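With one protein chain withheld, the remaining protein chains of the complex are depicted in position.
Presenting chain A:
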Amino acid sequence: MDIVVCIKRVPAFGAQVPLTDDGLAVDTRHLGFTIGPHEECAVEEAVRLAAAHGGRVTVLTVGPEEAGEQLRYALAMGAHQGVLVDTGTTDLDPEATATAVLAGLADEPAPDLLLFGDASADAGHGQVGVRVALACGLPIVGGVTGIEAESGAVPENGAVAENGAVTENGATLRATRDTPGGTEVFGLSVPAAVAVKEGLNLPRYPTLPGRLKAKKAALRTVTCGPEPGGLRTLGLRRPADDRAGAIPLGRGADAAPAVVDVLAELGKV
C-alpha cells in the first residue's frame, strides 16, 4: 500500500504566543517547530500500514525550505521519501495550500492512501484534506481515530468485503471516528483519503540511526506560488485575558482545609 502523508510545520510555543510587530504572524524567531500532532499520528499509521502490507510512505509538506526539518523527522520515523513544496511560507489560505499540495502530488505516482491531519495545529482551518481529495477524485473521511486495513483480504475486483465496502482494486479500510453522538464507522476501499486525529496511535520516537539516515536523505523540492483564495488574513491578536490572579490557598498538605473549603463553597463536597 503506497501512502502519501501531508504534514505541516507548526511553531511549538509555550505559555505565551509572541506576535510579529505588524501583527500578521506568530513571531517564530525564538521558537522551535514541530509536526502537528494529528499529522504525526498520520505518519506513524502510514509507517505501520506499510510495514504490515508492504508499500512506500511519502511525506509531503507545504512551507518554507526549513519545513524540510519536519520531513526529515518523518523520514526518521520510517517514511521512505520526502517532498517539499516550497511556497516560502506556511501562512497560506486553505485553497492556496490545497493547490500547493496538488502541485506536489502531480509528479508522484497516485497513492493507495492519502493521509492528512484533521486540522493544522496553528491555523486550524480543517479544509485542505477535503479540497485535495476532491481534486484527486478520492473519497475522504475526517476526524478518524481508528484505521484497520483488512489485512490479506484482497477481494476480487468489485467484490464486497466483509464490512460491506465495495472494493475495486483490493484493500479495504475500516475507519472509525468519535462524534458527540457516538462512534461512526466507515468502510473505504482504496484508493482513498483519510484525515486523522491524535489518539489514532502513539507515535514512535525516531531512533538515532533513523535520524542519521534521514539527515542525509535527498528531498524532492517543488517550487510553487499558488494563487491566493478568498480568505485573507488581516492580522492576529491575543484574546483579552480578564482572569484576575490566582487566589493562593496555601502550601503543601497544610493547604488541604482551605482547598476543601473551596470545594464546599463550589458545592462539590
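Please note the rule applied: a contact is a pair of C-beta atoms (placed from the backbone, for glycine too) under 8 Å apart; a residue touches a chain by one contact, two chains touch by 3 or more; residues count from 1.
The rule is simple: contacts and distances are computed from a predicted model.
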item	value
Hidden subunit of the complex - UniProt protein name among "Carbohydrate ABC transporter membrane protein 1 (CUT1 family)", "NitT/TauT family transport system permease protein", "FAD-dependent oxidoreductase" or "Electron transfer flavoprotein subunit alpha/FixB family protein"	"Electron transfer flavoprotein subunit alpha/FixB family protein"
Sole contact to the chain not displayed, among A:Gly82, A:Gly104 or A:Gly143	A:Gly143
On chain A, residues whose C-beta touches the chain left out of the figure	13-17, 26, 36-38, 93-95, 121-127, 130-131, 134, 139-143, 145, 163-166, 178-189, 197-199, 202, 229-239, 241, 243, 245-257, 259-260, 262-269
